[in-house]
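A protein chain is absent from this complex, but the other protein chains hold their places.
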Amino acid sequence: MDYFIMVLIVLNVIAVMLETVDSVYASYASEFFWFEAISVLIFSVEYISRLWAATEHADYQHPVWGRLRYAISPYMVIDLLAIVPFFFGAILDLRFLRALRLLRFLRLFKLARYSDSITLFVQVLRLKREELVITSVVGALILLMSSSLMYFAERGAQPEEFSSIPASLWWGVITLTTVGYGDVTPVTMGGQALGAVIAVTGIGLFALPASILASGFIEAARGKIDRCPHCGEEILEEDLEHIIESD
Amino acid sequence: MDYFIMVLIVLNVIAVMLETVDSVYASYASEFFWFEAISVLIFSVEYISRLWAATEHADYQHPVWGRLRYAISPYMVIDLLAIVPFFFGAILDLRFLRALRLLRFLRLFKLARYSDSITLFVQVLRLKREELVITSVVGALILLMSSSLMYFAERGAQPEEFSSIPASLWWGVITLTTVGYGDVTPVTMGGQALGAVIAVTGIGLFALPASILASGFIEAARGKIDRCPHCGEEILEEDLEHIIESD
Amino acid sequence: MDYFIMVLIVLNVIAVMLETVDSVYASYASEFFWFEAISVLIFSVEYISRLWAATEHADYQHPVWGRLRYAISPYMVIDLLAIVPFFFGAILDLRFLRALRLLRFLRLFKLARYSDSITLFVQVLRLKREELVITSVVGALILLMSSSLMYFAERGAQPEEFSSIPASLWWGVITLTTVGYGDVTPVTMGGQALGAVIAVTGIGLFALPASILASGFIEAARGKIDRCPHCGEEILEEDLEHIIESD
Partner (left out) sequence: MDYFIMVLIVLNVIAVMLETVDSVYASYASEFFWFEAISVLIFSVEYISRLWAATEHADYQHPVWGRLRYAISPYMVIDLLAIVPFFFGAILDLRFLRALRLLRFLRLFKLARYSDSITLFVQVLRLKREELVITSVVGALILLMSSSLMYFAERGAQPEEFSSIPASLWWGVITLTTVGYGDVTPVTMGGQALGAVIAVTGIGLFALPASILASGFIEAARGKIDRCPHCGEEILEEDLEHIIESD
């Protein structure tokens, strides 16, 4: 059953994407509508039955308040938002609400429900919270400083591209992430010298949060399989505390 | 003998590449043909003798079924596919089957056979399977969300480049991998603001599978040389289990 | 109180950025001035009261020399530089000193004062100093070699872009950091072959300092939570030395 819902979600995503291809939509407009209608029906039934069965959990026993509290849990809100746009679209003018249909992509987040390991991410974010905050602040400082300096260096030669510091931030982000589209680049000697210094020193620091996230993920994963070579017990942090106390 | 085959494979790859340079092919067409013919002959002899000797393995003792089962093992299929296109090319029109000759590059995979360490990759993929699946799904979600949002942000200003969500995926992939060709970039203020947010937050998450693969590779390599400082035994996961059981 | 100052700093940064947007500045010039005036007033009061209270620290007890020594500590100099430009700007011609206002961004560094964890960076830099120096030197060598070789390879075909080795450094930095704007690229066969070799071999080596910095950061962070599985003591480098001596 869970697999069926997952496949249906993926098919829905593909359908939403193909709908935006004009030539495909022109040929299969009604098929798209019926596929979506049936999907929403199934999702609605699933949503309601899930809400109905909520009272079986110890946390949500009360027939009204329990279900209501369950309904405002994050995943249930996402599930609801994944269904609702269809009904609005059916009543009102579709073209006007077209952008709102994007919310249907939120259906994707339902995938998370079916995977136990998603909690690993939450763990990692909690484990590395402090470092992520600091490196993000440092990254933001580097971005602001770089973009401002480049604004003052290049505004004379390229008043269009570097019209203001907020506009210059576009250059900063695209450079510091090493995307480097090349639509906005320094052309003056001073600007290029500055850009070279920013690229060499800034990129490494800007990438720190990503490195930390990756390493935290790896550490957490390793935490699961590490075992003490003396007693064979899994070495997790809690276990370590336990060993200490039992000493 | 194995080294001779390896060198021959590398020379074949170089020959296939040089053949596509028109000026080189015009001058040395017959040399290319004879080199390929001789190579295929050697590869064929190697393939048949390998198949012949298969019955010496305990797994493939039966003279007919043993050899047949050996012939459908992955490496033998690659070896066959690396030889067959030549014979088809010799009988039918070469120009028509030109693209099929690309299969000859599969010969490269034969290199794997001559290296013991290739199994390390399989180990890493198995060790990190779970994390790779999750981060790949997350990466795919980020790609879909980014491309869809950018499609809605830029379709008005650039109906050519962002004609549909699938077309917009090209922008998404090239940005999230930080390749950044610059052939498709957001030009509106909203699109650039969105692109900046996607670049800053998305790239790190999109690179997670690569980080995990790299770290798994490193962990596995380290696993080979780690020794317990107490008994001097190599600490591999199996050994650890063994220690536990012998306790 | 600290949070109020932090929010005020962030608001100041946003104000300085928005001021550079001509259309916004035209509409709200006086608001910007008053916001800045009030901010500088608050920062000045904070600066003076901090200086006044300095004598309460054991290190800065002397009423004159203690305060003076405190005033020349790095953070206090940054704080002063973040305030002073306003008063100069108010007396002299603003347009002339416009670039100097950039110094106001130094206010951002005050954020560091409010975070204990900033010392982690200093630790990492000290821990990895040796490796960072070596890899930076190697990186600089690679950059110089690559740019010089590319200068000799491409100066004939593109005398504008590769006019000299210093000009060629722009290409080198943008390539080795993988930014790749595409404003300066090799066009000759030899230049492209050279560029391919540089890209494949150089980028990994050029990124070594960033890798080391990231790993040092991770090691230091891990250092905080590692515990000896035998005695439960936190394993920091100092602790390890302590264990050794107490043996």
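Details
When the chains are written out, they are named A, B and C in that same order, and each has its own residue count from 1.
What we mean here is this: a contact is a pair of C-beta atoms (placed from the backbone, for glycine too) under 8 Å apart; a residue touches a chain by one contact, two chains touch by 3 or more.
Predicted model, so just to flag it, every value in this text is computed and none were measured.
Among the displayed chains, contact with the absent chain in the complete complex occurs for A, B, C.
The chain that is not drawn here is touched, among residues C:51, C:80, C:157 or C:203, by C:203.
Only one of A:139, A:166 or A:180 touches the chain withheld from this view, namely A:180.
Where chain A meets the missing chain, the touching residues are 178-182. Mapped onto chain B, the interface with the missing chain covers residues 13, 16-18, 20-22, 99, 102, 105, 108-109, 111, 115, 117-118, 120-121, 139, 169-170, 173-174, 177-183, 207, 209-210, 213-215, 217-218, 221-222, 225, 227, 229, 231-232.
Where chain C meets the omitted chain, the residues involved are 128, 130-131, 134-135, 137-138, 141, 144-145, 148-149, 151-152, 163-167, 175, 178-182, 185, 192, 195-196, 199-200, 203-205, 207-208, 211-212, 215, 219, 228, 230-231, 235, 237, 240-241, 243-244, 247.
Convention: only the chains that are shown with their structure count from here on.
Judged by shared residue numbers over all numbers used at their interface, chain A and chain B contact each other through mostly different positions, with under half in common. Every chain gets a centre from its CA atoms, and the centre nearest the mean of all protein CA atoms is that of A.
Using CA-based centroids throughout, the chain positioned farthest away from chain B is C. The angle needed to superpose chain A on chain C by their Cα atoms is 90 degrees, rounded to the nearest 5. Mean C-alpha position of chain B lies 39 Å from that of chain C. Averaging C-alpha coordinates per chain places the centre of chain A 28 Å away from that of chain B. The multi-chain contact residues of chain C, meaning those touching 2 or more other chains, are 178-182.
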